[in-house]
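One protein chain is absent from this view; the other protein chains keep their places.
Take a look at chain A:
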Amino acid sequence: MDLLFSLVINGLMLGSLYAMVSVGLTLIFGITKVINFAHGEFMMIGMMLTYIITTYLGIHPYLTLVFVVPLLFLLGIVVQKYLIEPLKDSDEHIQIFATVGLSIAMINLVLMLAGSNNFNTPSSGLRETLGLGAATVLTGQVVIMLCSIFMVGGLHLFLTKTQMGRAIRATAQNRNAAQLMGINVSRINMVTFGIGIACVGIAAVLLSPLYPVNAQTGQSFVLIAFVIVVMGGLGSIAGAFYAALIIGLVDAFAGFYLGSSLKDVAVFGIFLLVLIFRPSGLFGNARKLAHVS
């Protein structure tokens, strides 16, 4: 019983970390219809920034949110405006290739500047363990769990209760009609991309005290994030959140019972089953997928 409880708690901790990484990706896809293959690299840049700022200013890693999140928001806007927007009249796959190119460029830029070294952001006590009943977790993991709930809830409120949020949803549902309401669709795309990247910026800051960062770090997270986005029903924020928790649980249980070398088999096996039996995702529906494509 204690073991079960401990595995569930650890699965949920890991799942909320995945949720934080995936939320921005699904938001960007749901609204702008761009599959952002550079998502992991934005996170890697965010973690690098967190490391640099924490080390040089000597501040608590969480305080770097003040710098990292606005910077990544701006970076997202710049990328949307100068890379993706100019390609909007070409085929969709051209935009996707552009984000793949961006991903490669970002990795190699970091390799050039910093080599392939690991950088460890000071943990500032966030790696200390906490007892939650029978389970043992890191302080930083609890913070990530709470923040992921706030992030998903906050995005939901933003999208449903504010004028800008409604305009973003309207654009996703009917681009033409949105323009006829006077909505500047290019601006909506820019803001959405910015918000999506800012979300992965928050994830980057919270992850940094727990994980070392190198040029390839983004790659290791983004594959799982894509699995989650698809399982959650492409573009659904709540769907991605629940899918992330499921993947986290599968990861924890498979890691314990099958061993860490086989746990990816379990994760991707479940993903394949979902694709075969619910191709529109666990929380999507066929109609939604149709309007997305």
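Note that in this section contacts are C-beta pairs under 8 Å (C-beta built on N, C-alpha and C of every residue); 3 or more make two chains touch, one makes a residue touch a chain; residues count from 1.
Here is the rule we go by: contacts and distances are computed from a predicted model.
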Message: Leaving aside the chains you can see, what is the UniProt protein name of the one that's missing? Options: "nitrile hydratase", "Cytochrome c oxidase assembly protein CtaG", "ABC transporter ATP-binding protein" or "L-cysteine S-thiosulfotransferase subunit SoxA".
response: "ABC transporter ATP-binding protein"
Message: Out of A:52, A:185, A:238 or A:270, which residue would touch the omitted chain in the full complex?
response: A:185
- prompt: In the full complex, which residues of chain A touch the absent chain?
  reply: 163, 166-167, 169-170, 173-174, 176-185
